[in-house]
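The complex appears here without one of its protein chains, the remainder shown in place.
Lettered A, B, C and D in written order, each chain numbered from 1.
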């Protein structure tokens, strides 16, 4: 409920801004006009299929990235040799923007969903990987030693010590990756023209349909809010033992 | 001495192997967009001359530094705010999540409305993208402050800025560092993206120009440079981090058993 | 060739699937209209349009065979040619009306701007959608012809959709725009101070459809059928302005009012070779092709 | 009455069933009191201390300090936590850990340095100034936490099993340090311990708590002379009497609560199982 008040504040601001000298209503329409445009979008079947396309690309890409990122992160993080071996490569590949890979993606897959997926996976994989690497490093030595002294093998230590410790980091990584995946899904559609919300935004932009464009931006933002709600709910369940969640009850 | 050499060897082994694979894999390539690595490496020194570096890479780096700094300050500040109270988080989080989900290419035109088309816009774009991992990690780090330590501070009347500095920030610092590390690479990415709009110089601008003018080996040499830049910045970052978080790494190392 | 008698589909019954990479703007209205009218299906072509944002997405798509054909402006195609990209122009795309005062693109300023003519653009900040491309070379030509010094202009890159806002906010002194942004600026009280396409050459061929050399060799018949269908579409579009304004509503979100008010480009079936040569010279002088010269014999059909 | 605990009740609301840690506690501390608190493990001593320190809100009842209800940590009160390891800042060396509360209190540089040095010397850590907490043994960490509380010069000092991790000799030294401090400075001290000898040796009074759900089982006045000494006091026959009394009380407290729970099942059962 409180959360809505924050968003309501933004809506109010956008409603008022166009009436001030800061920005013209031609370029940032007031909230009510965006709402009308949003209404038109919602009534349009094309919008829903675009939304579907985007969500499919997002979900598939995110799943691949998260699974790959967690597995790679734990393997690399738990084996010091691997860590030393891959560190420089990771740092080299990480800052290469997905957008620079667009010609490559189009070359391989054209405007098919695979193009979008390539970009989505590439960008969000690193978010998860880096977080997992930091999480693995955060294992409490006393806890780890306890496990080792009780003869827990590598796999059991990953399962019972490393994974729970890294979980808060992983959750942050997934939340970062979820947003980046959405960003890249839409960007890819926007630039490559694969069907989805992104290409719809592109059309609205090049048609100077300003209110529609903002309506679509609002949809993207709301998707982000929804994704975060889900992530928080998962976290409350999975991390109920963690200081960050249990601390909440006391404060 | 031998230890340093061994570490260097380890650091270089995989890149060397990958470059070898790239070299062999593309040696006979006639694909226009995937030129032989040989061609790319030949172009590299021709493209990235000192003049080019000064005219295009330096301005990019300055914008990156500015945007990153803003992001760190804003991310930590907001993160502490959002992380320290359930109420504040409830109000601010949806708003932040809303803006986080908007792709930079869509956001840039909106930012241009307010920040113009100059360097300010690019710095804002970089900051607006980098801030998220810092923010999220700070929030989580702040939430995870040890309860006993927090009680210790309370009972000794350590509050306000003193508590913020001595307890909250220090205890969250390993996680903040994780966020800053993430943000560094994202910053480079956004440096490129921001220069796709209303730019007339910069590394990203140059790479996009190469792409548009079908100078594909040149474009690849630019991507290579981006990677090298990321590598250099991360080495720098690690140096700083290992000093700032000496206590943390010391603690971990001190209690670790024999190398596994 | 373009005005031969219609040839029959190679295979009766099984239409060839053809994907064309286009930019969803006014310029490509004929292909949408032609598809609607069945000009492609009657030649055994099952046509799909994919919309990308400019050359970064379309050229690699055509080269890799993901798209059979693509739509691009001539300067970009000439740049590609100088870099030995294996592509070839197939059929005309869109052309300037060549009319001062009634073209689909021009250099605009704010209503109260001191800039009155192309000559005044010298020393000013002018927005174009892409640097080192058709926009800045033709704007320079306008200024040159009006007696100004084009070398003093500083061009900045801003997307067409953002230009009205940038101009209104004074972020740039002038903006070269095409429809529908042109109509938006006019509606806000902006003025056009130069008609750069018309200034550059009479009836300038702005953009064309192209294909890869590979496809041209492997399936020349398909290329021929596509060109024929395209030409029929171009001709139909030129003759049916109302239907063009109508079809715009199907693949863009340009509102009805703007659609009715805006100036449409020309869609001749002939490629104006002379105008392209002019464009090549302009580009060469402005260093768009580096130290190379486009070989139009290689590029044009 | 300096500190007044009235009808204190604390129930932890968990995900599962709520846990009633403390049922009903009423007692008071006068200015300059040195009271020891003993009770079975898990009976709520730490809970009580946290309520008194204003770190935990009681479910019912209240804590009053100088006749004002305690709602947050009051100034001039220092706490030594049972979890000493977690109460030191791992990012500060020993000296800074001890100095931080003083700096925060506004003590000037020079006296602060002296206080820190004195306090560390008093707990036998004169040469550990520059070590980080994680470079210290458990007992050393605990002594750093004690030094921090001592250097803070509090009016009220709450200590939760502060000597649990130190050896017998150090423990004796620290006990004497606490009594010295108390006698010379008139600090009011509440001291939780499991060591019955320690409780009797240190305290003016010993409060014995029952098993959970916790109430005050007995408040015992320690009628030993104020001038105490490890050798003579501990061999005093009154001392032995008192400690036997406390021991019996705790045993009784435990027995009451665990009718047939573990004591019956314990060794034989486990050994049987383990032998299979």
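For the reader, a short list of remarks on this structure follows.
The definition used in the following text is that a residue touches a chain if its C-beta (ideal position, glycine included) is under 8 Å from a C-beta of that chain, and two chains touch if they have at least 3 such contacts.
This is a predicted model, so every value here is computed, not measured.
The chain not shown here is touched by just one of D:122, D:145, D:190 or D:222, and that residue is D:122. The omitted chain makes contact with subunit A at the following residues, 140, 142-143, 145-146, 148-153, 156, 160-161, 164, 167, 241-242, 246.
Contact residues of subunit D toward the unshown chain are 12, 14, 16, 19, 38-42, 44-46, 82-83, 85-86, 111, 114-115, 118-119, 121-127, 130-131, 135-140, 143, 150, 153, 161, 164-171, 173, 176-177, 180-181, 184-185, 194-196, 247, 250-251, 254, 258, 261-263, 265-267, 269-271, 273-276.
In this text, only the chains that are shown with their structure count from here on.
Among the pairs A-B and A-C, the greater number of C-beta contacts is found at A-B.
With centres set at the average Cα position, the gap from subunit A to subunit C is 36 Å. Our note on geometry: subunit A versus subunit D, Cα centroid distance of 49 Å, whole angstroms.
Counting partner chains per residue, subunit B has residues 33, 109, 113, 146, 211, 251, 255 touching two or more of them. Contact of a single residue of subunit D with at least two other chains is seen at no position.
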